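Below is the structure I would like to discuss, written out as structure tokens.
Shown here: the complex without one of its protein chains, the others still in place.
Letters A and B mark the chains as written, and numbering starts fresh at 1 in each.
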Amino acid sequence: MLRVDSLEVHYGSTHAVRGVSFELAEAGSLALLGANGAGKSSVLSALSRLVPSTGQVHLAGEDITRLPAERVTRAGLIHVPEGRRVFPSLSVHENLLMGLIARGSRSAEYAIDDVYDLFPPLRPLRRRSGYALSGGEAQMVAVGRGLLGAPNVMMVDEPSLGLSPLMTETVAEALITVSARTSLVVVEQNLQVATRICSDAIVLRAGEVVLRGSSADVLGSEDVVSSYLSA
Amino acid sequence: MDKFIALTASGIAYGAVLTLVALGFLVLYNATGIVNFANGDLVTLGAYVGIWTTVDLGLPTIPSFLVTLALMAVVGLVLEALAYEPLRNQPALVAVMGTLAAAIILRGVIGIWQGSTPRALPSPVGDAVVHIGGAPIAGHRILIVVVSGIAVCLVGLLFTRTSFGRQLRALADDPTTTRLMGVRVRAAARISFVASAVLAGLGGLLIAPIGAVDLTFGFNLMITAFAAAILGGFGSLRGVVIASFVIGLLQALVGGYFLVGYSSVLGAVLLLAVLAVRPSGLFSMERSRL
Partner (left out) sequence: MSSRIAFPARLRPTAATAPVEVEHYRRRRVSLVLLMAVVAAFALPAMATSRSDAYQVNVWLLYSIAALGFYWMFCLGGKFAFSQAFLMGLGGFVSAAVTQGGERSFLWGVVVAVATTAALGAALGWVLRGCGEFYFALGTFAFVQLGSVYVQNNDWIGGQHGTQFGLAPPTIGDRVFLSDQDVFWLILAVLTVCMVAAALIERSPARRTALAARTNPLVSALSGVSVRTTPIMFLALGSALGGLSGAILAHWQGSVALTSYGPDLAIGILLMVMLGGTGSIWGPVIGAGVYVFLPTTLTGLEQYSEVVYGALLLICIVAAPSGIAGGVERVWRYLSRRLRRGRRSTDVAG
């Protein structure tokens, strides 16, 4: 579904992503792991064309490497950014409606009502402004908004960041449900959460892939995990 | 009492036109993050095109308004392509200077086309006078209020009820994330340039019959509209409408009774006062620093 070949990202003199390659099957799920500053978010931003990069990106066989950000989104590679980025002056419902823009004429797994079913706590908050949401509520809106764009691949950056354990659980459950039919890339620092959601994982360090395998294998290689993931 | 009613009426009419022009800023600012210094000259252009279509070409009112607004839309597109698009990735102030350059070009072109002698645009309602509470009110002022009222309501609906309006508000909140939603940012910029040019043109058409039209006609209106936009918080529709009427009334009443020589700059005074005391506007929550 998604194929990434030798992705490179530079920020001025910082070489943030160094030759990252991976492939993601249809309905597959991949966890991107790594310490703070390892380049996880930069990979996602490069894929959605928010930052300039070199390398090749194919989505469902189509080369999307040179498309501008809005076309990438419309092609179905949907990025749920770090920090949720809910629009503060739009209501919850309007935020979800924004998600529909990316869909175009592609058929979608989720309609608005399905999102409310997936995240029942959002239903009473339909009219609440984005700036008045708690972290967990905002994350639900962000994920729901992504789903409404009919993702072929959805990339979620740090869904558990700053959430209470209970909220993390809710969001993780939802993502597991989603992963049954939608390809997912999940960036996480929380190993347990990431490996529960995703079947495969790659570990980044200083912009390079240092470990890849099934989630269980990655989680199993204790010493590797502790040395790579502790900051 | 008569004087009071007459002044109030002229204040309301002026406030209505201010609302139109200020809304032009607002739409554009929301979509692009820049303030368009050419807006004042767009107002002037609207007035001159109106004079051209009605006086020189002799078109009836409605067609002449429509032709004017259509031409303004085209000018908005050209402006976007020449003065904004090349500067889109520059710091905001550079883009603003681009609109300033566009303003000079626009004024130069109008000057070449129309010369510097002031001209007049007759009102579509002629010299009709309506009596309210015994005071005679020019029919044109009522026309101004009605037409701008309709335009403001349309813009309000556009903002709150349409997908485009949502995209505008999202762009104002967070342009990067808005692109991640698949919004075509260039298209949004174009549409808002068109909308703001049309609003400016309409403002020009409406206010022109009240005085004479010359090359600096729109510029003064623009400064006052800036005051209204800032006072209203540069983000909220309601804030801008309220601020425009406050300024319009203040200018008419204070200027009519006390500071007679200064009535035309009360907007400027108010603007300075607001900038000194509350640069973020009176009605706004915390917004991005301009």
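The rule is simple: a contact is a pair of C-beta atoms (placed from the backbone, for glycine too) under 8 Å apart; a residue touches a chain by one contact, two chains touch by 3 or more.
Because the structure is predicted, anything quoted here is derived from the model rather than measured.
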Residue of B:97, B:125 or B:145 touching the missing chain in the full complex: B:97
Hidden partner chain, touching residue among B:122, B:139, B:156 or B:175: B:175
Omitted-chain contact residue, chosen from A:34, A:81 or A:99: A:81
Which of A:45, A:95, A:139 or A:170 contacts the chain that the document leaves out: A:45
Chain B residues that touch the omitted chain in the full complex: 33-35, 82-83, 86-98, 100-109, 111-112, 175-177, 216, 219-220, 223, 226-227, 230, 261-262, 264-265, 267-269, 271-272, 275-276, 279, 288-290
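The rule is simple: only the chains that are shown with their structure count from here on.
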Footprint of chain A on chain B - complex, ascending: 163, 166-167, 169-170, 172-174, 176-185, 235
Partner chain B, residues of chain A touching it in the complex: 48, 50, 69-71, 73-74, 78-79, 81, 85, 87-90, 94, 97-99, 101-102, 104, 130, 145, 149
